[in-house]
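The complex appears here minus one protein chain, its other protein chains still in place.
Moving on to chain A:
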Amino acid sequence: MIAFISGGARSGKSTHAEALARRWQAERGGARYYLATARSGGDGEWQARIGRHRQARGEGWITLEEPVGLIAALERVEPGSTLLLDCLTLWASQLLYSSELAEAQGIAMLERLLSEARRRDVALVIVSNDVNEGMPPEDAEVWRYLAFLQRVHCLVAQEADEVIQVMAGLPLVWKRRDGEPS
């Protein structure tokens, strides 16, 4: 099963996604993985952000770090596990700006992640950030990024069994799996 959780900055999407991943793991057993697309290096502010996320997640997570290669990360996760991927905005920018991969290869990688997760019975919770409801970008490069991120979002929202937009910590349900508590 696949969930897509998105919303604005500090809307509570990570908290919501973590709770969902915990619930799925409790139902299904197996290990609980956290796939960080953010590298743990960086400046003081970056480390503080990562530290805040880590502390909020609490115990019981196996952390993987992978800026771009989602399939390589998935292969490190045993079948039956639950995997939380946080987040697609960073993955998309790293794919466009610090990898050799083209956009089409990024989309193909994501499609493969979704199908492989289902095949390997890995429950996947994917977090992203909505950035397309402000003024449209004037810069062509920002446009390219936004258009790519939206293709990514539409693909994941289409494929996911559960899709939640988080606002002020509360869920707005777009798709709900049968039997999931509301």
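Following the convention adopted for this analysis, a contact is a pair of C-beta atoms (placed from the backbone, for glycine too) under 8 Å apart; a residue touches a chain by one contact, two chains touch by 3 or more; residues count from 1.
Rule of thumb we're sticking to: contacts and distances are computed from a predicted model.
> Per UniProt, what's the omitted chain called: "Thiosulfohydrolase SoxB", "ABC transporter permease", "Adenosylcobinamide kinase" or "Acetyltransferase component of pyruvate dehydrogenase complex"?
The UniProt record for the chain left out of view names it "Adenosylcobinamide kinase".
> Specify the residue from the set A:47, A:63 or A:132 that touches the hidden chain.
A:132
> Tell me which of A:8, A:67 or A:80 is the one touching the absent chain.
Only one of A:8, A:67 or A:80 touches the chain omitted from view, namely A:8.
> Given that one chain is not shown, which residue among A:28, A:118 or A:151 touches it?
Going through A:28, A:118 or A:151 one by one, A:151 is the residue touching the chain not shown.
> By the contact criterion defined above, which parts of chain A meet the unshown chain? Give residue numbers in ascending order.
4, 6, 8, 130, 132-137, 146-147, 150-151, 153-158, 163, 165, 174-175
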